[in-house]
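This view holds just a subset of the chains, kept in their places.
Labels run A, B and C following the written order; every chain starts at residue 1.
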């Protein structure tokens, strides 16, 4: 038995095929979801993939957040369904208030594409259990609006509750406050991060590392043993 | 037909690298005496029909839920002109 | 305001028309009248003038470009040749690959961001129109002097535009070029390349056939973009009100293009189109006349059905509009509903604007009145052909006589060392990662190699690991010294880059960037370069699949260096066998393949150290390039080499430095017998590469080179690791440089100039 992992395609989503491939490589049944459908096709978890949904016009994630599929996802996420937001997906999750804070233009004002080192700060979420607490991983990062901000109170709360899930190491590529690369909600089922684990699942391709596969094996184990 | 403008600016406490980049460039271009620059967005909405209280209230809501992200941005709604 | 209908035109032969303002010559206007047997309507004049322009008709270059077909080598790989939107190459396993380079030079100077962005958008639609999914882009760029203030305006805008558009489309940028030279000061070159992949049976052509089939325009609404000159027509026709101002700058909407791509691919999957054409230069004029002339029968178009962004546009302007992100498809009536449904799914506006007719004319109507009635071939393919005069410029001899081999060379080891540092830090030789890090190279999850590798390589089949590699090159300095050799050197370098990655070169595309064809000296450069390229392709067995010509690249009287940019496409059966540039394993042996002669004409060294351009470029030996390619490919396939880097501008020291930096390893080098240290380091002899050979493979590798007659000289060993500070690049008896010092020199330059 395996689990069904859904990947949403919004107009302008780019990394949906990669996320589907990563889910498949981890052993899951990968299912395409369409932004106009409220129906989630009985998936057990959802990935909101990277890209420029609606061109990132207005603000990254601002328009997609109001799509029909998001209505169901917001509802289900609150009920505990695992949701992973990668890059644009993370932006959508903050716009939908499933995760606190907001994403702004990189502090250097350029798009940046690099092989980025991260520390897994919380290996207890639905998407990170296959990592060690404190493990250092390296996955591609590529974004224009990757600067995570939230007010001090929220940041302190995130830190105190262990909800900073990933932190940038070596260099902060976009000016994110407290080097935050990704966060989780209280329950640990909703996780968002700017770097792209789905681009680091095959040796040879991309940077040639497979450090990102753990996201997909983590969730699969959780769903299959659940 | 009337025009309503929604100005959206980053909250003062949020770093505005675009504004800063502009400000830093100004002296190099020979413009002095600008103490601060902030860059935001301006939306010009052409509204069908009259902009009465009810219409303004709706636009206000639109700005609050959609045009601005109030976690990081403030906004102002203004009726600009009518034709 | 009167509509200039066909009937009206027939009845008013003496109306004076602004043919001159539209760029037509007197005899060209006369020919149009002769073809039609009357004066053209305003709309017809608009179509002829834009389709007969240099940009669309290739009137100055045609007679020279012919050679690419006439001298084309035998090739089983070529499925679709020159003439379509892009050529198509068979890469095996039922896959076909299409690729093309195009220029967007002038718009990028006026508005760098939008000019470059729409350049990417245009080439991507060309590839899409062939039936292919676009899988990667590349961007060969040329700018003025790196430290010129205007470069600081143009370059960041161009780079942001290419990134802004390409990143948003989800196309990995896998390579390109950045070259600085003051000859491009007022005239930067922004070339863009796209590669697409499809199955053989999915190839689509731009033709309108089948009486009753519908013509569907889909994508963005049509606005006044890029109309420029034709507004004079509108102001003639609409004398009372006058047209609103028309933007000469086109603004791209990459989001719209992304939808157009996905929508079009879904339409292809369901086999809903008969013929298809993208809208690029000359907009609907081009698309309708080309579709109609390539098919059987005629075409009837109701122009007033076109969705507009600006309701004040005149029919002439609609025909000429270059609004981006639009396509035109020919669809059987029974498939129209499904076609429109798919467009609706992707939020793409689609309109049936006409149909294929029985006749042979292209007829266009405006609210029921006929405004165009032309034989489409006369618009699309029977434009003027010029035999422009050309002549070897008087200064060419003096330039060639100004021998770079006689320039002062470093007098001692310290100078040699200093010049190495100066070279790797010079803007042209420095790392371009400040630029390329603004491009997404990972998207689509199939990138095997990307910048700064020798070629960009993408996997096209996940099961079998089939892949393709592309490299682009062009050295304007060489071409200035000798355009024939320069074009062949561009071809040779690009070929070498592909082979160095382990892929077998199959075919080429090119973008020929030159000055004004009205200058006989420039025309001579063009004639020589095309002749060189055609001869070279014949010898290497790589047919030209298509390309682009950009003329009038000059500021005032001064033309840019002739800059033929060549893109070579190669195939690799198993991408796991690709060869990277990086020296990764200490102890591996460094071999130099090929022969090194004293060749400094046009070299990076002569530019960086002496600010000199003169003499002759390196000697071209395409037989040697072929042999080198075979060795590099065999070495990769059979696991004999772990790294390879071609030698080109900057010579050996540049290549070794890059391989060391990429792998974080040092290298200890020895000057081979028969060479002096200076020539060894800086010569730019063609037909060379460095490779890293595992010791266990040394014998097998040298045996292979020996048997095939390729000189292979052991020049050193990979030694030392950067992370523990033991890496140096050392030339025995001459100097030693810390890798960290080289890295600083190589990587700080571009950010220092631009950030």
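The rule we apply is simple: contacts are C-beta pairs under 8 Å (C-beta built on N, C-alpha and C of every residue); 3 or more make two chains touch, one makes a residue touch a chain.
For clarity, every value in this text was computed on a predicted model and none was experimentally measured.
Trainee: If each kind of chain appears just once in the picture, what does the full set look like as a formula?
Mentor: Full-complex copy numbers, labelled as displayed: A x1, B x2, C x1.
The criterion applied here is as follows: only the chains that are shown with their structure count from here on.
Trainee: Given which chains touch which, is the overall layout a line, a ring, a star, complete, or other?
Mentor: Topology of touching chains reads as a line.
Trainee: Indicate the whole-number Å distance between the mean C-alpha point of subunit A and the mean C-alpha point of subunit B.
Mentor: 30
Trainee: Distance from the CA centroid of subunit A to that of subunit C, rounded to the nearest Å?
Mentor: Once rounded, the distance between the two centres reads 36 Å.
Trainee: Can you check how far apart subunit B and subunit C are, centre to centre, with Cα atoms defining each centre and the answer in Å?
Mentor: Those two chain centres are 41 Å apart.
Trainee: Two or more other chains touching the same residue: where does that happen in subunit C?
Mentor: In subunit C, no residue touches two or more other chains.
Trainee: Per the contact definition, I'd like the list of subunit A residues that touch subunit B in the complex.
Mentor: Residues in contact with subunit B: 58-59, 62, 66, 94-95, 100-102, 104-109, 149-151, 175.
Trainee: Which bits of subunit B are touching subunit A when the two form their complex?
Mentor: 10, 13-15, 17-18, 21, 66-67, 69, 71-72
Trainee: What residues on subunit C touch subunit A, complex-wise?
Mentor: So the residues of subunit C in touch with subunit A come to 160, 163-164, 167-170, 253-256, 258-259, 346-347, 436-448, 459, 462, 575-576.
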